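With one protein chain removed, the remaining protein chains of the complex are shown where they sit.
As written, the chain order gives the labels A and B, with residue 1 at the start of each chain.
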Amino acid sequence: MLKLKNNDTALFLAFCVMVLAGPIILAPLGAGYPDLLQRFAIFGIFAVGYNILFGLTGYLSFGHAAFLGVGSYSAVWMFKLLSMNIIPGIILAVILSGIFALLIGFITLRRSGIYFSILTLAFAQMSYSLAYSVLTPITNGETGLQIHLADPRILDTKSTDGSLPSTNLFGLEMNDTWRTTLFGMDLQFNVGFYVSAILLILCFYLSIRIFRSPFGLMLRAVKTNQNRLMYTGVNTKPYLLTAFVISGMYAGLAGGLLAAMDPLAGAERMQWTESGTVVLMTILGGTGTLLGPVFGAGAIKYFENIFSKVNDSVLAGWFNFMPDWMTDTMVFLLGPFFGKGWHLTLGLVFMAVVIFLPGGLMEGASKIANLFGKRKNKGSVDSTGTPAE
Amino acid sequence: MSKLITSRRGLIKSGAAIGAGLATPTIFGSSVWAGSHGGYTNAPTGSTVTLGFNVPQSGPYADEGADELRAYMLAVEHLNGEGDGGMMNTFSSKELKGNGILGRKVEYVTGDTQTKSDAARASAKSMIEKDGAVMITGGSSSGVAIAVQSLCQEAGIIFMAGLTHSNDTTGKDKKANGFRHFFNGYMSAAALAPVLIDRYGADRKAYHLTADYTWGWTQQASMAAATEAMGWETVANVLTPLATQDFSSYVAPVLNSGADVLILNHYGGNMVNSLTSAVQFGLKNKQVNGKNFEIVVPLYSRLMARGAGENVKGIFGSTNWHWSLQDEGSKAFVKSFGEKYGFPPSQAAHTVYCQTLLYADAVERAGTHNPCGVAEALEGFKFSGLGNGDVEYRAEDHQCFKDVLVVKGKENPTSEFDLLEIVEITPRAKVEYAPDNEFFAGGDLGQCNPGA
Partner (left out) sequence: MDDILLQILNGLDKGSAYALITLGLTLIFGTLGVVNFAHGSLFMLGAFVAVIVRKIMMISSVTLDPTRTNFLGKPLEIKTTYIEQWFGSFGTWMIDYSVPIAVLVAIPVMMLVGFVMERGLIKHFYHRPHADQILVTFGLAIVLQEIVKKFFGANAIPQAAPEAASGALDIGVWLGFAENAVIYPEWRLIYFFFAVAVIAAVFSFLRFTTFGMVVRAGMVDRETVGLLGININRRFTLMFGIAAAVTGMAGVMYAPILSPNYHMGMDFLVLTFVVVVVGGMGSLPGAVLAGFMLGILESFASMNEVKSILPGIDQIIIYLVAIIILLVRPRGLMGKAGVMED
């Protein structure tokens, strides 16, 4: 039914279960609240898409945040002009970012290696700088594009109670949450998360199919030896451009979804640090692996949102069972790595992963799997940077 | 230090026994979720109430964020009846008794805005969705303040803005659930212009360098309007990219432009670098049109002005509050902050401390945390004893009106904190404006939203 090989079917089904059960799995980790769950799913999409370009072809784009930004801006404009239903917004986000990616890809793919990276970086930084200043009539600059009561929204009925309408999917509001308690844990099942989750699953499925298709094989051939490919008379550019546009559209979808969950689009979304983040997500998780980028995205967002909130008094709470002086010592020792020091921990994690797990988090996962079930042969993981897929 | 630790432990004792998970959620009952009680988002149901302190902890404004956080912790201490009570003793409203808010012990969660709208909203959302925060406060830039303010409006949470100086926060982007204690670009200009005219004369030509984003534009427009109304001429207004590190190419042409005043509509790192460049180009001791060339920085932040070192000496600007003020409220705050941390508080610290007290007081007076009740209690609220003379929270736009300080870089500082001296305290009446003033028109408060 899924047209996948057995291994892939198992992987895909496991992925579906994992994603759909996200609110339950992540609640004990303190990450089971709607906003972060949505971000996990959305940045998962972003990273999965980026991996189609970078993981398969080895072309390191440093400008994918531009597509994320274009997606967000176009979605918010749809919410302003047409309707708070997220469908038109997301469709436009994907289309516009696709067109944008086609234009940029057409120009930048004339170069390879570092020259390509810098070209994409330059385009993205130009988009960011202009969105922040000169293009303010379209982007609302520093403040970010927001929806207002006075916006036309020609398809919607005017709101009468003076409150801003919520983004919805045919009446199902994105911020609707069903809460329950299980074993003392607060579980939150949020509509917006499930919309993003289903899209993530679809995107993941598409990415498996691309990885396993002749097209995917061709992209890998580009990565291995583009020159040899060209000597055999293959014009690689259309393949590369397709991969670039697909990953740009993934980014646009992610941007559109970000706006759908929270109707605000800021220029910072296009800055090079954001482009860098998706690169790091992919490498951290495991470049070229199917699942890796999702884990990488999750890890970085987890640090950003959970570690940054652990201040000294929360830390002291953890060690409250100890005698006072020990609590103070623990807070003193751990304090620099939490709260305002979350960046430090992130940097250390980057270094640790790349030093000890050259294939990214996925290699760690398969190492653990190997430790428990010896059934997998050791050859499935090698340290040369092409980990198990 | 030991004092800090005991108070911190006092804070966590009540609610933090739940050791499960990384950061423990502050949801109280086991079968209920907070929102379903009381008819508004995150209505507190247990013996504690959670406030969300959302400040920059990384990025260029991290030090201001850290100072804000210190002030918040001090405010929480005072609200819970620990410490010396600070400005609670001088505050004109006497509702706060040091027994928390409405008898509930005050707890807090913190987050990192990174000075990015996205990150700030994510952090605020986690406070609302996970930690059950009933009020969000903080921030050190207008973009973030406006973004979080509109989030709070949608979520049904009160937002007490921290450091935000753009006219838009209580102008075209004002929201019924958002309140700003800090002053704004228009008020800076209105306070500064008469002093400048008085010192430098009415026949002056001004050259503006302006940070190219919303705050810069509103600040520049306000300054130009206020000085032009008093006879100055604006020679040029040059927009500088936010990311500029080296301002030499913007500063170099100033001397040839015929202008005799340079107005730097920059904040933070931009201001430090542009002022340093301007002084290096010798602008401070040149003669143009037979007058001394002058530099003006409309918005001063003492914390960040330190980065410009000696260059701030003699340069005029405005500030919301300064620790050298001698009224009872300021003295009480400086004493309590200084004894706890060992250095005087910044204007950002003062503003967020006031905001926390004002919120708590409004809740006490309203008898509920319901945002609509709190908003009603804050609207038109008149108070004093918080360091800025007689103050009013205007109902029409939720902007605080108070005296504005015109300051000057001190020539002979006695310590590293002693950078600014107060030149004049411009009375509130001189900086007030109508709610439909051209710089603030176009927005709509909307209605208060209790959420849930």
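The definition used in the following text is that a contact is a pair of C-beta atoms (placed from the backbone, for glycine too) under 8 Å apart; a residue touches a chain by one contact, two chains touch by 3 or more.
None of the values given here were measured: they were computed from a predicted structure.
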**Prompt:** Missing chain touches which shown chains?
**Reply:** A, B
**Asked** In the full complex, which of A:287, A:311, A:327 or A:366 touches the chain missing from this view?
**Response** A:287
**Residue of A:149, A:348 or A:368 touching the missing chain in the full complex** = A:348
**Message:** Can you say which of B:103, B:201, B:231 or B:282 touches the chain missing from this structure?
**Reply:** B:282
**Request:** Kindly note down the residues of chain B that lie in touch with the hidden chain.
**Result:** 58-63, 66, 212, 236, 238-241, 243, 245-246, 248-250, 252-253, 255-256, 269, 272-273, 276-277, 280-282, 286, 288, 303-304, 306-311, 323-324, 334-335, 338-339, 343-344, 414-415, 417-418
**Message:** If the hidden chain were put back, which residues of chain A would touch it?
**Reply:** 54, 58, 60, 107, 110-115, 118-119, 121-123, 125-126, 129-130, 132-134, 226, 272-273, 276, 279-280, 283-284, 287, 336, 341, 343-344, 346-351, 353-355, 358, 385
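One rule holds in what follows: only the chains that are shown with their structure count from here on.
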**Prompt:** Which positions of chain B touch chain A when the two form their complex?
**Reply:** 5, 8-9, 11-13, 16-25, 27, 30-31, 33, 57-58, 62, 65-66, 108-112, 116-119, 121-123, 125-126, 129-130, 142-143, 146-147, 150-151, 153-154, 168, 173, 212-215, 239, 241-243, 444, 446-447, 449
**Asked** In the complex formed with chain B, which residues of chain A make contact?
**Response** 27-31, 33-36, 39, 129, 132-133, 136, 141-144, 146, 148-150, 161-164, 166, 177, 179, 181, 184-186, 188, 258, 262, 264, 266, 268-269, 304-306, 308-314, 316-318, 320-321, 324, 327-328, 339-340, 342-343
